[in-house]
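Note sheet for the following structure.
Note that one protein chain of the assembly has been removed; the remaining protein chains are unaltered in position.
Let's turn to chain A:
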Amino acid sequence: METCPSVKNILLLDSEGKRIAVKYYSDDWPTNNAKEAFEKAVFNKTQKTNARTEAEITMLENNILVYKFVQDLYFYVTGGEDENEIILAAVLQGFFDAVGILLRGNVDKREALENLDLILLCIDEIVDGGIILETDANSIATKVASNSVDAGAPLSEQTISQALATAREHLARSLLK
């Protein structure tokens, strides 16, 4: 109880329970197999629940698991069984909302994979080695976004330049086929 609130892992899975981005901070799952088994158990236990309006919560293997889904993206945050549930929920909400901001409202798997760099940076800005760095979605998104493009460019221009870049890539890919 005297310890600092801590997070054991942050998971972002797709609608089949496959990894999009995951980060583990605890040694409870030492191997990739253990991690995958945990993710499978997490997904099986939660996929049928409705966690789309409010974050949901359950216990799994003596861990507290809070989660929230949108479209085909499944967000999870795990903490120890003595952890304050509401703190974990705050981390989840921060992650969830920050991803929403970074993906500019188009929160689905395709968009997430295309901006995987942002998602990974986002996780990196929320928790460091299990210790909570920031739970405010706007601050998280600002830190991530200010890194992704020229810091000087105003936000509106970023949108356009990013959109152009993505469009270029799509075009290039379709031409290459």
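As a convention for this text, a contact is a pair of C-beta atoms (placed from the backbone, for glycine too) under 8 Å apart; a residue touches a chain by one contact, two chains touch by 3 or more; residues count from 1.
Everything below uses one rule, namely that contacts and distances are computed from a predicted model.
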| item | value |
| --- | --- |
| Protein that the absent chain corresponds to, by UniProt name, given "Calcineurin B homologous protein 3", "Transcription factor IIIB 90 kDa subunit", "Glucosidase 2 subunit beta" or "Coatomer subunit gamma" | "Coatomer subunit gamma" |
| Full-complex contact with the absent chain, from A:5, A:80 or A:100 | A:5 |
| Among A:7, A:42, A:89 or A:102, residue touching the chain not depicted | A:89 |
| Chain A, residues in touch with the chain not shown (by the definition above) | 1-5, 15, 19, 21-22, 32, 35-36, 47-50, 52, 54-59, 66, 71-72, 84-90, 109-110, 113-114, 116-117, 120-121, 124, 128-129, 131-135, 143, 146-151, 165 |
